[in-house]
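The complex is shown incomplete by one protein chain, all other protein chains being positioned as in the whole.
Showing chain A:
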Amino acid sequence: MSFNNLDQLYRSVIMDHYKNPRNKGEIDEGAVTIDMNNPTCGDRIHLTLQVEDGIVKDAKFDGEGCSISMSSASMMTQIVKGKTVEEAEELADIFSKMMLGEEFDEDKYDLGDVEALQGVAKFPARIKCATLAWKAMEKGVKAE
């Protein structure tokens, strides 16, 4: 049995975010709260976003799920901080395209750690794990 195929999915940066999630927790006051779950598997995210003057000032998440869903949530909170609502929505769209294997403007944003999730596109059964946090974020910024 080889690990080569698995390494396409479980890149070390993903495992790092899973093991040491960034922005774990909850924003106490004045935040938009979004709870979302993946009914087919039980993954659950509790996302709080602090949006002021059209800018995402802070983002924190809590939840339960597999390495892909939780690392994706960690990366999402990292990249979305400081972005405008429009940019955040655009990032959600870019992430969705990345998961579907569609083309997107790779130069528009520095995706940083998020790029490590590209391999998920090759594992159709796991795409929903990766997109959960981004769907929650999109819903949150739209609600603002």
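Basically, contacts are C-beta pairs under 8 Å (C-beta built on N, C-alpha and C of every residue); 3 or more make two chains touch, one makes a residue touch a chain; residues count from 1.
To be clear about the criterion, contacts and distances are computed from a predicted model.
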item: Hidden subunit of the complex - UniProt protein name among "Urea transport system ATP-binding protein", "Adenylyl-sulfate kinase", "Chemotaxis protein CheA" or "Cysteine desulfurase"; value: "Cysteine desulfurase"
item: Selected from A:E64, A:D93, A:E106 or A:E144 as touching the chain missing from the view; value: A:E64
item: Chain not shown, touching residues in chain A; value: 1, 3, 5-6, 9-10, 12, 15, 19, 40-44, 64-69, 123, 125-126, 129
